[in-house]
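Left out: one protein chain. Kept in place: all the others.
Residue numbering begins at 1 within each chain, and the chains themselves are lettered A, B and C in the order written.
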Amino acid sequence: NRGDPAAGGGAGVAGQPAVALVVKTLNNPFFIEMQRGAEEAAKKAGVNLIVQAADREVDVERQMQIIENLIERKVDALCIAPSGSREIVPVIVKANRANIPVLIVDTRADEQALAAAGGKIATFIGSDNFDGGRLAGAFIVEKLGGKGNVAVLEGIAGHETGDARLRGFKEAVAKAPGIKVVASQPANWERDQGYNVFQNILQANPSIDALFACNDLMALGAAEAIAAAGKRGKILVVGFDAQPEARTAIQNGTMAATVAQFPARMGATAVENAARLLRGETIETFSPVSIELIK
Amino acid sequence: MSKPDQPATRDDASDRAPSPGASAGGVQPAVTRSGTAAGSRWPRLFAHSARQLGTFGGLIGLCLVLWILTPHFLTVSNLLNIAQQTSINAIIAVGLTFVIINGGIDLSVGSIVAFSGVVMASVLARAVPVPIAVLAGLGAGSLCGLINGVLISFGRLPPFIATLGMMSVARGGALLYSDGRPISGFGEGFRWLATGEVAWIPVPILLMIAVYAVAHFVLRRTPFGRYVFAIGGNEEAALLSGVPVRRYKTLVYGASGLLSGLAAVVLTARLNSAQPIAGISYELDAIAATVIGGTSLMGGQGSVVGTLIGALIMGVLRNGLNLLGVSSFVQQLVIGAVIILAVLMDMTFKRPKR
Amino acid sequence: MSKPDQPATRDDASDRAPSPGASAGGVQPAVTRSGTAAGSRWPRLFAHSARQLGTFGGLIGLCLVLWILTPHFLTVSNLLNIAQQTSINAIIAVGLTFVIINGGIDLSVGSIVAFSGVVMASVLARAVPVPIAVLAGLGAGSLCGLINGVLISFGRLPPFIATLGMMSVARGGALLYSDGRPISGFGEGFRWLATGEVAWIPVPILLMIAVYAVAHFVLRRTPFGRYVFAIGGNEEAALLSGVPVRRYKTLVYGASGLLSGLAAVVLTARLNSAQPIAGISYELDAIAATVIGGTSLMGGQGSVVGTLIGALIMGVLRNGLNLLGVSSFVQQLVIGAVIILAVLMDMTFKRPKR
Partner (left out) sequence: MNAPSPVLSLRDIRKAFPGVIALDGVDLDLQAGEVHVLLGENGAGKSTLMKIISGAVARDSGDIVFEGVPVELTGPRHAQELGIGIIYQEFNLVPHLTAAENILLGREPKLFPGVIDQRRLVREAQQQLDDLGVALAATERVSRLSVAQQQMVEVAKALSLNARVLIMDEPTSALTTQEITELFDAIRRLKERGVAIVYISHRMEELFAIGDRVTVLRDGRHVGTRAIGETTMTALVRLMVGRDLTEHFPKREAAIGEEILRVEALRRNGVLHDVSLSLRRGEVVGLAGLMGSGRTELARAIFGADRIDGGQIFVHGKPCAIRSPRDAIALGFGFLTEDRKQQGLVLVLSVQENICLPSVSRLARAGCTQPARETEMTAQRIAELRIKTPGPHQRVMNLSGGNQQKVVLAKWLCTEADILIFDEPTRGIDVGSKVEIYQLINQLAARGAAILMISSELPEIIGLSDRILVMNGGRIAGEFTAAEATQEKLLAAALGKN
């Protein structure tokens, strides 16, 4: 068959099974890490890997289109990091109809919705944003000795990834009555807004002891704002995603901690499982990827 | 004051027919007739589409390329798939075509999609009959649109400002109304609007076709459509000719809101969920489709036929890039380049001889 | 054809002064003089700003409200914050003001910020002297802008399309170039551009002021500026008056690119990191600032003074909402509402009598 898409697909040799990894967006180092892990695994496992993503992390309809198109392209297996846990279900069902196994990565597909629609997924590989939020919360509570003023930088309002992380965090800090969340403002996942918004928050609440940012980009932006305000080291900054930059920031003390979800490992595990499925082996329906706090 | 912006020149061009290029492949007659067509409607219609033939060429070219590059492109199921994926943007773009021909702009469509989506979903959740819920959604959309219209025609706000404001007001409204959480899980009856088929054709495609048929008729054959052109071409002249400018301006934005509402219906049924963050940056896609389709942002000229072609170009492009498994960075680059090339081709075809 | 779009009417208004409101606080004379001003330049300048006085009133009003609502607003450090936070948008908006007065639009500014940012950062990473790296960044920005310009003035593309294309091309370019990863960690020398102060005033603010001073001068006192207005007001007339329309159009987009590059410098120094995904939807903020500032999207009229006020309104608003700790949902609602109200107030003040 002339110029089969494997060309352009980048990885691999024609004739090998094609595995697609559809992430939320590639404009985010987290998923670039995931892609890297997946590509390495793909080489080992000998599959053609196609990585696709929407431009915007929140654009689940676009992600749906991409998956539909990959179904048309008749890939052999689909690994999906859903931009919306419920919204992804209809297209999972489409994949089922086309007998393409679906592996969910990073963000769960909603169980009830899946059940209601009679959709099936081969496995879920990942960890829970909610737990991550709780980890971060617990860490701050511990570090502050149970009392202090905390600020939060939210992601795009109404985006469930951030929502879950936030709920987890709030639950954890709720346990410590001494902890006050004095400000919780959106910075839309973005670094520059993280800077501006936290700079403004500092104006209103000079006595902030800790900051939880729903992703590292916002945390890194805020860290710069803290430095600019001459408060370096005085405010505990906790991020999420454990991006390389955040790790270095922790080493040189501008950040205190970040929640690591090991995207590379998720990507790798997903591809390996896909390969095994295609080889007819059975795989367990949940492969947890540890979620831990990098301090 | 005259505004010889490109679209304008472009248009002259296709009028001052006998410029060789104007024939995007032997359509010369069509073009020439555009000038002199007798009143009867066919040459008229033909003439109008003539202006889109360049763009249409672009679409065909694109399809040919993809057909050569991948066996998966030219299959019935994939073409239906593309049409379905295009339908949402295409429906919104119709509204924008009206607005832009009218000399305005509407940035709020994406947020209106989100707002009417959650409104409709919340009604559905109360197990109200589907048609009523749908009406609620369409109503919410129209309402936002009419508010835009009133701000613009009675409040004299620049359309850009009014709809930019509505863009974030409607978004905020959607978030507040839904408390920031998606509302999902609807009955088959409602889902049918996205998943159903009539004579093997998916419902969204039928909706799209219906919308375009109606829109084309309204634009070309009714006073409303005539006034949309007149106001966009020369608001003062329209006013002095006794056209109730404000009323029609308001209605145009209302229509845009209504169509955003309709898009929300399809989107919600498709995802089986209404998200308060749905539709972000939809306005860009819709405007792009409209302008690629040859509608002038200066107002006064354009056609829905062109817009449909524009929307399809974008749909086909995205689909093709996915089929080819192009990396998403390269995709952005290619999409941009193709948009430019598509219109550039069109332009150079039609470049008037100074 | 005359195009009495709101901005136009709005502007007439301030000429046909004696409508009571036009005096946003005893500025009556200024406004009337805009009609009758004698040749000397001061009344002239005054006259021009007069058109912005409504908006300025809006800004003051906003500040008063915030001053009453929170003690943290009216402090030196906070005002400096606002100025700093505004500087990036303000610098980009200058470019857009030129483009829009010229009768065009530029959607690619945000992507250009990202692109020139990563280019500059990659040069810095090679431990090249700072000035050279900065020049590289500015160069990259200007290049993108000039490409826009050429596509528009020689390729005859609608500005919307050309820059929409560039928007995604430059974004793709930035992502490819940086492999999607941010480039961070620069020397103090470079960081100084964001963190440094001269006479207690942060460098970004000084840069902003400098840019506005130059831009205002260019727009009001050089042939270039005059041509920008003329082309935007009536391209055909400008052409027939011997204005080298294409050259100047190209330059205008080049300038916009250059300023995006400058914004990238400030942004990168500020965040100590250059990101391929920086600047998303910056174009909306910049266009909003410009239009709130009274520049007409129809072209031919506007001022950078107004744009600065527009940018400040948005900066103050965002800052205030953070200070007040308004919930994220409500924030969107409020921002939209305020934008609408600000301009609406301005409008109703200036509503012309039939």
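One rule holds in what follows: a contact is a pair of C-beta atoms (placed from the backbone, for glycine too) under 8 Å apart; a residue touches a chain by one contact, two chains touch by 3 or more.
This structure is a prediction, so every number in the text was calculated from the model and none was measured.
Seen in the complete assembly, the chain not on display touches B, C. Among the residues C:T55, C:S108 or C:N234, only C:N234 touches the chain that is left out of the figure.
Contact with the chain not shown here comes from a single listed residue; of B:G172, B:P202, B:G233 or B:G294, that residue is B:G233. Considering the complete assembly, subunit C touches the hidden chain via residues 1-2, 8, 11-12, 15-18, 32, 34-41, 44, 47, 221-223, 225-227, 229-230, 233-234, 236-244, 300-301, 353-354. Contact between subunit B and the unshown chain involves residues 1-2, 11-12, 15-16, 18, 35-41, 44, 221-224, 226-227, 229-230, 233-234, 236-244, 300-301, 353-354.
We take it that only the chains that are shown with their structure count from here on.
Once the centre of each chain is set as its mean CA position, subunit A and subunit B turn out to be 34 Å apart.
The mean-CA centres of subunit B and subunit C are about 29 angstrom from one another, to the nearest whole unit. Taking the mean of the C-alpha atoms as each chain's centre, subunit A and subunit C sit 35 Å apart.
Residue positions of subunit A with contacts to 2 or more other chains are 26, 157-158.
Residues of subunit C in contact with two or more other chains: 175, 180, 328-329, 331-332.
Taken in their complex, subunit B has these residues touching subunit A: 68-72, 75, 77-78, 81, 85, 88, 174-175, 178, 180-182, 184-185, 195, 267, 270-273, 275-278, 280-281, 318-319, 322-329, 332.
Residues 26-29, 32, 154, 157-158, 182-186, 190-192, 195-197, 199-201, 203-204, 217, 220-221, 224, 228, 244-245, 248 of subunit A touch subunit C in their complex. Those residues of subunit B whose C-beta lies close enough to touch subunit C in the complex are 1-7, 9-10, 103, 105, 107, 151-152, 155-162, 164-173, 175-176, 180, 233-237, 281, 284, 287-288, 291-292, 296-300, 329-337, 339-340, 343-344, 347-348, 351.
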